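Quick one: structure below, then a few questions.
Shown here: the complex without one of its protein chains, the others still in place.
Labels run A and B following the written order; every chain starts at residue 1.
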Amino acid sequence: MSARRIFARPARFAAIAPYVWMLLFFLVPFGFVLKISLSQTAIAQPPYEPVFDLTAGWGALKAAFAALSVDNFRLLVSDDIYVFAYVRSLTVAVTATALLLLIGYPVAYGMARLPTRWQAVAMVLVIVPFWTSFLIRIYAWINILQHDGLLNQILLALHLVSQPVVWLSTDSAMYIGIVYSYLPFMILPLYATLAKMEPVLEEAASDLGAPPWQVFWLVTFPLSLPGVGAGVLLCFIPIVGEFVIPDLLAGSNSLMIGQTLWLEFFTNKDWPVASAAAIVLLVVLLVPLLLYERLQKRQLEQGR
Amino acid sequence: MTDELPRTDAAADAVGETQSAASEPLLRIEGVAKTFGTFRAVGGVSLDIKAGEFFALLGPSGCGKTTLLRMLAGFEAPDEGRILLGGKDIAQALPHERPINMMFQNYALFPHLSVRDNIAFGLKRAGMVRADIATRVAEMVALVKLEGLEKRKPDQLSGGQRQRVALARALARRPQLLLLDEPLAALDKKLRESTQGELMELQRRLGMTFIIVTHDQEEAMTMASRIGVMRDGKLAQVASPRELYEAPRSRWIAEFVGDINLFDGESKLRDGHRLVIGTRDAGALVVAEPREPVGAGKFSVAIRPEKVKLSRRGPVSEAGHETAINRLDGVVADICYLGGTTTYKVKLDTGGMIQASVANSARLDVDAYSLDQHVVAWFTPDDCVVLPS
Partner (left out) sequence: MRKVSRLSRFNVASLALGLAFLYLPILILVIYSFNASRLVTVWGGWSLRWYHEFFGDRAMIEAAWMSLRVAVSSATIATLLGTLAAVALSRGEQFHGRTLFSGMLYAPLVMPEVIAGLSLLLLFVALNAERGFWTVTIAHTTLTMCFVAVVVQSRLGSLDRSLEEAAMDLGCNPVRAFLSVTLPLIAPAIVAGWMLAFTLSLDDLVIASFTTGPGSATLPIRIYSEVRLGVKPEINAICTLVIALIAVVIVIASLASKLSSSRGESAAPL
């Protein structure tokens, strides 16, 4: 529409700077990841053999292409450690996302049912913990979950357990940490759709004879599906690649892919394998990422 | 105060000669068309508007009236055609380059600016000096009777007050042409009626040219000196309110503007200035021959409900030309009491249905008819309009 175009002519130029920035610092680096994932490990600084050296001319370039190797990827597929890491990452992400939905939905629903004035307050209350550092929030849980931490003290005082429970370095601790850190990401999109929903619809459903659970299941829930989708993707994708939470709260006998990547990179200094792991992770997440992009676009560009 | 009233030079010159046919139109729209994707929103509209006119673009939603208005304001560029303002083509000019201002449907008041700053906004852009801006703003505030509210923000105003701010803001630059996009749609009925009067009064006093877009035919009829009815991106008829109502050019316009009874039929015979049309639902009807002579073929006979008279026994002789009177027998099928008038639906013996609107001139219901009562509906040939089917 030309109405938009009048305004759009100059607005288009606004894209130049961020566009160049994102190309340079977001897209181009993936090229490097891909390139290095195909090169050989070397004990040097940087710890890989460069595959391309454009200054060396065409012949060298051809040789370089010949030298490209998929060894790193072969390693990822053949070595159980990596396969397990991917499987574990996906399992953890699915479980944690399900937990988040289960916990987040009632909270979001409660928020949406508050009187309008209180909704804003509740929203701020949900967002504020998100503003406090992620690392700090994990650290707070270490405080609580450690051997003589608050949780065990309470459990002992209530005589629910006879001796301290080992919480740290377990999957339970990790799930607590993940749910705790990602809860606002689940609640907010859910709340956004639930709050937009007309309460009249639920009233109409019960007027037409639906008992409360049917009202929820046949009207409320289906209408909140866009929010569910956004919340699930917003949690699932980053959890798959999560590093800090499993590293600090879960045990070290089974690693998630984020940890493996970190380990290869910082401890084993095997950059090519780390790069290959990142590429595989990206491929695994491609579908949810694209879904998320579409959702985000639709949400932000409605009415265009 | 009246001496200081803002009026554009063009408008001021034009006031006196509005009536003279020879005067150049202020605005000339020539074959303007606009397509969005595959949707032809406006398809070749040509229209002249004289200085000092209060013109209404009337039509159902989606008829292209708003798109046409937005092309005049410059928010859309026409794909075809020219828009001449004072002889200069402005079709491709940007909104801020046009001496035209617009009052937006939702007012589009800047929420971060006070009433005063909203009104002053366009003046500052025009590079007016500070003192002049203050004078002009005060003038405008007085004009729309908003004294004392200058410091308020839009969200501290009532709907009616906001409407006035929007009007003052659009008038402040003394545009050659003021466009009003459904200016009263957000007001309730009572306020709307009083505001209609004020707008007309203002327009007359300022001698400015107004183009209003509305879907409300009563609003258009009340305020405008001329109405352009739009349908599917085209102007279906441009006429004075009276002509539009009494001599609609098509069946669609007849139905769109006001209530109407329509009987489809074929012309049977001609009798001097009279035409007899045989209708299926109301038998043979005698009608006056239309201005442009029609041949044989299918026609609709249109009669406004208030032109249909009811009586218990048929037309009384004092009506004069009994011979030519159409009389239809039937029974009252539905009664709708509206206060000032009562609308009766009469089921005709010939099978059709006719609506008659009767003024309630007496307080007591001695004249009223009751359901299932036998009545005669009658009307003269001159009350009918013959429309091509």
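Note that in this section a contact is a pair of C-beta atoms (placed from the backbone, for glycine too) under 8 Å apart; a residue touches a chain by one contact, two chains touch by 3 or more.
Predicted, not measured: the structure shown is a model, and the values here were computed from it.
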| item | value |
| --- | --- |
| Displayed chains contacted by the hidden chain, counting the whole assembly | A, B |
| Contact residue for the chain not shown (choose from A:V87, A:L101, A:A122 or A:L223) | A:A122 |
| For chain A, residues in touch with the removed chain | 3-15, 17-19, 21-23, 25-30, 32-33, 36, 46, 103-104, 106-107, 109-111, 113-116, 122, 125-126, 128-129, 131-144, 146, 148-150, 153, 180, 183-184, 187, 199, 233-234, 237-238, 240-244, 247-248, 258, 261-262, 265-266, 271, 274-275, 278, 281-282, 285, 289, 292-293, 296-297, 299-304 |
| For chain B, the residues touching the chain missing from this view | 73-75, 94-96, 100-102, 104-106, 108-114, 117, 121-122, 125-126, 151-153, 156, 169-170, 173 |
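Here is the rule we go by: only the chains that are shown with their structure count from here on.
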| item | value |
| --- | --- |
| For chain A paired with chain B, centre-to-centre distance based on mean C-alpha positions, whole Å | 58 |
